[in-house]
Structure formats: structure tokens, C-alpha cells
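A protein chain is absent from this complex, but the other protein chains hold their places.
The letters A, B and C name the chains in turn, as written, and every chain counts its residues from 1.
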Amino acid sequence: MPTVVTRILLSLLLLLSLAAHAGDAQDFVTANPAKQASLLERWSAAPDAARLPLLEALQQGRVAADSAKTAFIETAGNYQAAEGEAQPLDTPKKLRLNNRLRGLIATAVASHQLLVDDPVLRLAAAQQLQKSAKPAQLQLLNAQVASETDDAVRDALTLALANLQLVDSDLAVRLAAVRLLGETGDPLARTRLETLLDPAVESDPTVRTAAETSLAQVKRKLLIGELLGQAFSGLSLGSILLLAALGLAITFGLLGVINMAHGEMLMLGAYSTYMVQVLFQRFAPEALALYPLVALPVAFFVTAAIGMALERTVIRHLYGRPLETLLATWGISLILIQLVRVIFGAQNVEVANPYWLSGGIQVLPNLVLPYNRIVIIGFALFVVVLTWLLLNKTRLGLNVRAVTQNRNMAACCGVPTGRVDMLAFGLGSGIAGLGGVALSQIGNVGPDLGQSYIIDSFLVVVLGGVGQLAGSVMAAFGLGIANKILEPQIGAVLGKILILALIILFIQKRPQGLFALKGRVID
Amino acid sequence: MTMPMNQTLLARASAKLGPQASMAIGLLVLAVLLAMPLLHLLPADNALHVSAYSLTLVGKILCYCIVALALDLVWGYAGLLSLGHGLFFALGGYAMGMYLMREAAGDGLPAFMSFLAWTELPWYWYGTSNFLWALCLVVLAPGLLALVFGFFAFRSRIKGVYFSIMTQALTFAGMLLFFRNETGFGGNNGFTNFRTILGFDITSAHTRAVLFLATVVLLVASLYLGWRLARSKFGRVLTALRDAENRLMFCGYDPRGYKLFIWVLSAVLCGLAGALYVPQVGIINPSEMSPTNSIEAAVWVALGGRGTLIGPLLGAGLVNGMKSWFTVAFPEYWLFALGFLFIVVTLFLPKGVIGLLRRKSS
Amino acid sequence: MQRRNLIKAFTLTASIAAMGMTWTVQAAETIKVGILHSLSGTMAISETSLKDMALMTIDEINAKGGVNGKQLEAVVVDPASNWPLFAEKGRQLLTQDKVDVVFGCWTSVSRKSVLPVFEELNGLLFYPVQYEGEEMSPNVFYTGAAPNQQAIPAVEYLMSEDGGAAKRYFLLGTDYVYPRTTNKILRAFLISKGVAEKDIEEVYTPFGHSDYQTIVANIKKFSAGGKTAVISTVNGDSNVPFYKELANQGLEATDVPVVAFSVGEEELRGIDTKPLVGHLAAWNYFQSVENPVNTEFVAKWKAYAKAKNLPGADKAVTNDPMEATYVGINMWAQAVEKAGTTEVDKVREALYGQTFAAPSGYTLTMDKTNHHLHKPVMIGEIQEDGQFSVVWETSSPVRAQPWSPFIEGNDKKPDYAVKSN
């Protein structure tokens, strides 16, 4: 019984406290979504520094309510009353938000952050408001522009204000706003300016002309961003193709093994990454962000070891019979796929980007370069250089080239051809494993991962000229860029088909690929 | 290469056994194949009744046998490994499928078009309701494609691995193209739900029996054709081409014509096989063009023994028979069995099952 | 010698073929149930768990004493993601193994491949996946959603204030039949709601596409023109690279929400969901739904996965097609009990109007005529833990419209199942 009594008493107290001082948190928690939205809009127009912690908690999804609808804020598993000293009656449940509310919260947080001391935060807030400021905030922004001390923040705020001033009743203000927008390369400005071209929206012809000029300016800037974006995505796709194909350039290009299991080496590299990630999660969660770096050597050695084992058991019996290596490696690939499927399940496994590979850098208003892609482009070049050095500057490389050019002669010169074959195949497989680590950072990791890259890999190697490292590099980047030029014009599907057709035509012209060695053919 | 590869098993067998024995085995198999459709017509409770399942399964395998044979003509004899024969097979199938869809749709549009609200047939569908024109397409579609591709490929002397990869790219492009709904071939669903062929119910025992017989006839005809070719001077030129193309050119032979002829012939055979396959299995869709399928066909040939006529048939029969059995018996592990089979065959039976049989017999 | 070897070779082939033909597991007094899901090939990723779910459900029914006093016996085959093989295996299950019902198929093409076989042999197929509709066979019961039970409510939600009041729609799909048909229906629906043609963009990618840079850039560009939502019918494996690109290019759910029709709990297992919070999916069931039936269902599945040592058992999740499989088998068992026989015609009659208290928290009803379930529609938001939280749901189950009214000519189609030939 006492519990019931206390509960009733508590709720009475609560009601009293609500009546006395219904705090913002409490208002928010008890409101329905529509009411919550209008609350947020109100708060955005009239920010109050004291409200910031609540809004930030909302943004981070830390606001909860117990069964009595008392608001609590969670910090590292502990719940503290948002207002007052109340203790939760039961485990509070996190507040459910939807995308609309999340958007409004972001705006509200930004409005409140205009009041903080840190100019960096203020700048970010002003930039957020450029996207999402509401007409109701006009006054607030005006006031902030007037009182802002930091130049960068003031400029950003002026721009945010300009967005709202496009419909100002004062002609001069409108004109100034239109001109200001013309100096941005913001895709939103383009839409805003476009609406002004309609006489029904903007009655004044001078503003319309100014809008036209500004629009042209914005469009030019956007075009630059788009072109840069296309170039970047071409490079990025090229680097991915290159990483996928580089191992094959060795196993197929140099050793002449039509290695249909190459895709599975990529897959195993990606699964090694997954395993490393799992181990980090279990044993060293604090260093989790470093897992891709550890995964690189692990993937290299795992796939190289598997590759060498395959070479010793199967492939070494098949040198000089290239088309039969196709069949045997096809069999190997079937076994590896099903093996992974039995061990890890048919579903994809989760390989998360660590923080330093997530997100991107905003270069232009309409151009974000994702970190993972930037890193992969660099990594691809690094692997190419490494491979080149290995093949051209080391004893192993010399031996590999000797064996691939004339096996018997190399054997006569005392080159241990068996060992060299094994190491070369291991190297090719290991490089494929490195490619797999990179692929795991942009795509899915599943048993079929390799299958989706195998055709592209062969095309890259063949197009570049078998046995030509430089050719493979050229071919990969060429294909990547051509693909990205075609895709916006005719769509991804036809683009891909057209690329295949172009490759077929190109090979007709240059049957030996881009970088074929000319010379006397020995028959 | 120390053994003459151009001699057929039958030819070799007859050299050793006399023609009667090998003839007898061949006729026995033929008799069984010819009897199957007749037994299918028996009532279901008859002990000798052959079920529709068995008939379509064997019919399907026979179609694959034709593909294997066609592939062997270009690979085993002319040394051109195609990893794109699935494309020709599928084109033949699609041509037949177009006819069957028109037949099923009556006067209206094929079902998949009407639910995409297409109001008229694309131009390439005109005339497909005519069985004879459909038959022409079965030959022309794969034949012309092979002709054009082959003409350019052989003109630029693309061979070996390059040729294989190009054919693979070709079939991959074909698959992507047919995957698109807008291409007008039913997208990834392809064609299904056929009803009649020449007015006969496609599910009736008689139709099945006739289709099966037609497959057997086509197989025997292609075998005969292959046998005649292999024995002709043409066959010897192909073998010479495979082993020493340059020498052959300096003898005054133009390899392009020879390659093109066998290449187109092989494509047309595949197309015909595809046309018989579709009404028997009841579906044609772009996955038939996936590079995987074409590689598998190469595996049949290698397994059976390339450069022989019976080898590919044995290979296609073995692999597909095993597939049908394993996918029921060990659904999760059959890929291991298949994979090991490929490795073992390439390592220990470089001349395929036929080679093994020969080695044992000598 | 030669002769004997030749004969050997031929008998080997023949006997292997014969084994294929007569492969049956003989057991007395059981009811045979066929399971036709790909365990290898590209579709294994989705279908393997349906096979396991079907086996679990059958075990559960058997533990309760079976159906009509007989135990159920599962016959599992692997059609290997090969569509013609589906037809062959379907025929094998019905004629060789003589199963009384088949649970299976995922892709539409596999269903279309077996459909003529089931109609010819009067078999019974339960199809558990959401699909594009435009089909209603008397031999198939569809326990997944028709477009009006998934796609249209999702778009209605996006149009609402809570869903963000989207004005522009970017329809992104893999280029094949389901996305094309769904987008065709959606386009007609959007236009009927007053959305202008210029505010709808349809983009398709090839199968297995993995480079979404250009497309995400285009979405960004498109979204500058007004509040935009992306409706994704991107297929299976392509989702991971799509979502990764989306997150890394900084496109957040608050700016541009993506609602997906093919992404469920299983698919999210392969994705780092932290950057995806707020993106949406529309289904008829989520694992996170809170009700006693579901709690038990999820617990049973986790226990089963652990007991059978399924790969990734520690992270086992349930999803919509798994629930649809579970519901389908249970409903069939109830109908067999009701009919007192496994005869297809009688079971079909008994299934009409059959009800079952499903894990979704609703009592689902098999429609009396159209072979589809009445299902609730739920919109879920992706959470950090890879689960969905339901942000919206219909007040009651919705009747399926397999013949969508937004496709011309469908008004003339009968609202009951007729054989296609």
C-alpha cells in the first residue's frame, strides 16, 4: 500500500511543480509531436542560453521520460532530472523523434549556439542557419548581425539573413540580398534565386535582373563543383578498379594464370578486415579506430598464404596450360565462396568505417570528398608504387620477371622457379587481399564480393596489356573516368553497357592492349 | 600435344573395336533416348512410365549437351575458348520465347508489356507471332551477332585469353542489356508462363514428347555434322589453326574465314539448343547470359574431354546430372563437390573423362 | 576393354540421372513439406534464413503434435539462385517427392518460373516476400506485401508533416521488374496527389552496382530544389555501398530521408548503421515491435539459431519475410487441420478467411478471395543498434490490392484468383 500512496503523493507534487514552473524540458516531453515542433520553432526565434544543454541533449538523443512523463537527461547510463531534483520512477524511455523534429532541433541548437562565446561554434551555427533559418528568425538574425564581433561569423550570418531578406518589403534590402547570394556557390541559393525570376513572386524588374545575374554566377560556381566532383569520382572509381585488378595483373599478367579465384582473394582480404575488426571490438575497443591499419598486413599475409598454398597444391601443375588454370581456379573459387558462406553465413557482415574514414571534407558548397575515397586513392597509388618497386628493384622481382619471360632459361641460370612461382603467386594474392581491405571500406562484405569484381578486373588487365603494370594503372583510371563521364549522360545501366562495348571495340584496334610491347614475335 | 586430338572417340574406337561395337553403344543410347518420350505417353501408373520431371530434366541436359558440343567445335577443334556461348544460347531461347509469348498473349500484348502499360510492340517484335519467322530469328539472332563479333575479332587476330575475356565481356553486356525493362524483353523476369506452341498445349504429354524428340534429333544431327567436319579437310585445317596459326597462314590459308565459319556455326547450334530448351523448361531470362553459365559450359567440355565429340556430351551429362542430384542430397555442400571435381579433373584428367577411358583401354 | 569402359561411362551418367529422378526420402505417415529456397548463388544471402525459419516453424508444429496427428517432414532442395532450376526443383518436389505444400521463392522471377508448374500440377506455394503485385494465382498464397501494403503508405508518410512533408521525390532502384513496377505505381500515385512531373526523378542502376558517387551527387543536386525524399528500391547487395556513400557525402536523414523497401534487419547486419539513423524502411513487421507474440517469436528464433549453430547466431535477427514465412506455415497447418486433409483444393478453401495472431502484433487474416494477407503497414526508422523503431503504423491491417489501381487496365481484372492459363 505505501507505494501506492507515495506514488499518488509524488504525482501530486509533480502536478504542483508543473503548475508552478513548467520548465522547457517538461513542456517538450509532455507535448505531442505537432506541439513539440511549434515549441522548437518558438525557441529558435527567441534563443535562451540556458536552454542549450537541453537542446544538445535532444540532438544527441539523450532526453528520456519515465512513466510519469518526467523529463530526464541521460549521461553515460545515468538519468538526471532535466529540471528539479526528481528521481525516475522506473527506467526512463528515450524520447522518440522523427526527422522533422530532428531538423527543427538542429535549427534550434544553431540559434542557441549563436549566443555562445566560442566563435568556431558560432560560425558552424551560422552556416547551419544558412540552410534552415525560418522567417520567424529574421529579427534574431538582424540583431545578431548587428552585435556580432567576429568577421567570419558576421559574413556567414549576413548570408543566412540574405536568404530571408529575399522577400523583404524594402527593395534595397532585397537587391542587396540577391547580390550577396550571387557570391555563394550554394545549390540552395540557385533554387531561391530561380523563384525570384517569376514576376508573380518578384514584382520589381531590377531585382529580377539582379537575380538573373546572380543566378548565372551561382550556376558557374556550381558547374565547377560538379566537374570537380565528376573528376574525383572518376579517379575514385579508377582507384577501386585498380586495387581490384592489381593482384590479377601479377597472377594473370605475369604468371599467365587465368585466375578466376582472384575475386575470392579480394573477398578473403575483406573478411580478414572483418575478423580484425571483431578482434579489436572484443579485445581492444579503445583502439578500434586503428583496425584498418592492422588489417592491412593481416589481410596481406592471410591471402598470400592461401595463394601460396593454392599455388603449391594446384596451380603449379598447370603452368603453360592457361585455359586449364581457368577451370581449376574456377573450382577453387566455388569452394572458397561456399566455405565462407558456411563459416560466416550467407549474409553480409558489418565492416564499419572508423571515424577517420567516415564523413568527408566539404570543398565547395556542392562538393564533398569522402575521406574513405581520398584515402583509397592514396592507398591505390601506394600499392602500385610498392608493387613496382618489388618487381623492379628487388631480387624477387628480377627472378619473377626472368621466370615469366623464359621459365627454362631462368631455371638453367639457377633461379629456383618453383619458389619464385610460389612467391609471385603469393604476392599477387596478397595484393588482392590489400585490395579487399580497401573494398571493405566502401562496399559490402559478403561471400559474393569477389564475383562482382572479377570481370572488371580482367577487363582492366587485358585493356592495359597483359604483363604491363603501367597499362593496368592507365586502364583502371581510364575506365573509371570514362564510366563517370558517361553515367550522368545516359544513366548507369546504359553507361556500363556502352563501356563494355567500347572495350570490345578498343581491343579490336589494339589486340595487345594499351601498353603492348612491339617486337619480333617468336613462333 | 603428343596425341592427335582431331580423331573422334568413335573413330578411334572403331579403329580398335571395329565399327559395330561403338555403333551398337551409340544406337543403344539413341534407342533409350527415343524410347523415353514414347514411354512418357504411357499412363502414369504404368511401371514403364517416364515422368514429365525426368523427361524435362533429360531434355534440358540434352540441350546442354548440344551447347557443349558447339563449344567444343570452337574450343576443342579451333582453339578458341569462348566464355560467352551462353549469350548465343539465350538469344536463340529469347527468339523462341518471343514466339511463345505472342502465342500466349493471343491478339494482345505479352503480359509483361501490358502491365508496364506499353501500347504497342517494339519493332523487333514484329512478325514474331509467326513460327517460321521465329525459327529464322533463332538462327539469325545468334548467327548475325557471332558473325559481326567474329568478323572484327578475327580480323584483328584476337585470340587466346584475349578472345575469352572479350566474349565474356560480350555476354556480360548482353545480360545487362536484357536486364533492363526498357529493352523490351521482360527485364530480369524474362519470359515465362507459356501456353501453346503451334496451337498445342505446351504442358501436354504429346507436346513434351515431340519437343524431346526434336532435341534428340538436333543432338544427333549436330553430332553427325561435327563428325563430318572433324573428318573433312576443314577439320584438319581447324586443328592446324589451333596448333600453329602462323604456319597455316604461310601455307596460304586465311584463318579468318575458317574461324568465322566454325564460330558462326557453333553460335547457331547454341541458338537452336536454346530454342528447344525454352519450351521445355518454361522460362528464359537474362541470367542465362551471366558469364558464370558460360564458364560452366566450358567446364562441361573440359570435364568430358575437348577435341572429341563424345567427351563434351559426357561432360554436360555428368555435371548436370550431379548437379540435379547433389542439390537435393547435399544442398549446402554441393558446391564443394563441384569445385573439387573441376580441380581434380584439370589436375589428373587433362584429357577429360574420355582421356581416362582411353588410357584405361590401352 | 573399350566397350566395357564406354558402357560404364554411359551407365554412370544414366544412373546419376536416375538418382536425381528418384531421390526421395521414404518415411511412413508424415506430411511432406517442400522448402524451395536458394542456399547457394546470389540469392543465398536472403533466402538461407527463410529456409532456417521454415525448419524452425516445422519443428515447432511437430513439437505440438504435428498436423492432423501426423508429423511434418521437410524436404529441402537448393535451386541455387538459378531460375530454370526453380521450375525443375518445383516439379521434382511435387511429382517425385510428392510434397503437399511448398514454401519458397524470394525473387519474382523465381516465382514466375515455378508458377506454371504449380498451376499445371495443382500444387500449393506460399510466397513470403513483398513484391510488385500484378499476379494472383489460385495455386499461390502471398504472405508478403502487395505494393499498396508497403510502398503507398510509405509515400503517404513522407508527404505528412511528421514524415518531413516532402515535395520532391527521387525514385532510385535497381533496373529490374520490381523497382520499375513499384515506381510506376508510385509515380501515378504521386501525380494523383498533385506532385509535378518535374519533382519526380527516376534513376536506375545495373544489378550489383557498387559505385553510387554520381547518384548521391545527383540526389544532392535534386534536393536543392525543395524538400526531397528518396524512395529506394535498390536491391540487396547494392544497398551497402549506397548507404555508405550517402553517409560519407554528408547527406543526412534530416535533410533527405531515404525510405527503402528492400532493407530490413538482415540487410542492416552488414552495414554500420550509426550514420544512417533516421533513414526509413517500410514493412509489415519489425523485430522491435513490442508485443508478447513477438517477444516469444524473437526469443525462439535466437534459441533456434544458437541450437542449430547457424552462422552468426549470436547476432540472429528476425525480419519481415521471416515473419511472413512463419505466418504462412502456421496458417497452412491450421487450414489443413480445418480441412482434415492435405488435398490442395480443400486446403485452399480452408485457408480463405483463416486468421493467425502474428508477431507483428495484429491478427492477420487471409483474404477470402485474393490469396493475399491483410497486413498492417509500419514505417521504421533505422536505429544505431541496427534495429528499427516504428514511427508510424496503420491503425488496422490493410487489404492487399495485387492489381494496383494505379496501373491502367487493372480495374478490369477480377478480384479473385484465376489460373493464368
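Some notes on this structure:
Criterion: contacts are C-beta pairs under 8 Å (C-beta built on N, C-alpha and C of every residue); 3 or more make two chains touch, one makes a residue touch a chain.
Throughout what follows, contacts and distances are computed from a predicted model.
Taking the options "NAD(P)H-quinone oxidoreductase chain 4 1", "Multicomponent Na+:H+ antiporter subunit D", "Cytochrome c oxidase cbb3-type subunit 2" or "Urea transport system ATP-binding protein" in turn, only "Urea transport system ATP-binding protein" matches the UniProt protein name of the chain that is not displayed.
In the complete complex, the hidden chain is touched by one of B:56, B:167, B:215 or B:239, namely B:239. Within the whole complex, the absent chain has one touching residue among B:94, B:194, B:258 or B:277, and that is B:258. For the options B:210, B:249 or B:356, the residue in contact with the chain missing from this view is B:249. In the full complex, the hidden chain is touched by subunit B at residues 1-6, 229, 232-234, 236-237, 239-240, 242-244, 246-255, 257-258, 261.
Here is the rule we use: only the chains that are shown with their structure count from here on.
A comparison of the A-C and A-B interfaces places the larger number of contacting C-beta pairs at A-C. Set against the C-alpha centre of subunit A, every other chain centre is closer than that of B. In terms of Cα centroid distance from the overall Cα mean, chain C ranks first.
The centroid of the Cα atoms in subunit B and the matching centroid in subunit C are 34 Å apart. Separating the centre of subunit A from that of subunit C, both taken as means of CA atoms, is a distance of 29 Å.
The mean-CA centres of subunit A and subunit B are about 45 angstrom from one another, to the nearest whole unit. Residue positions of subunit B with contacts to 2 or more other chains are 176, 179-180, 332, 335. Within subunit C, contacts with two or more other chains are made by residues 39-40, 175, 204, 206.
Subunit B contributes residues 13, 16-17, 21-22, 25, 28-29, 32, 51-54, 56-58, 60-61, 104, 111-112, 114-117, 176, 179-181, 186-190, 192-195, 203, 281-283, 285, 287-288, 314, 317-318, 321-325, 327-329, 331-332, 334-335, 353, 357, 360-361 to its touches with subunit C in the complex. For subunit C in complex with subunit B, the residues that touch the partner chain are 1-3, 5-10, 12-14, 16-17, 19-21, 23, 39-40, 76-80, 82-85, 87-89, 91-92, 95-96, 107-109, 112-113, 115-117, 120, 134, 175-177, 180-181, 184, 204, 206-207, 407-409, 420-421.
Within the complex formed with subunit A, the subunit B residues making contact are 81, 149, 152-153, 155-158, 160-162, 164-166, 168-170, 172-173, 176-177, 179-180, 244, 246-247, 291-292, 295, 298-299, 302, 332-333, 335-336, 338-343, 345-347, 350.
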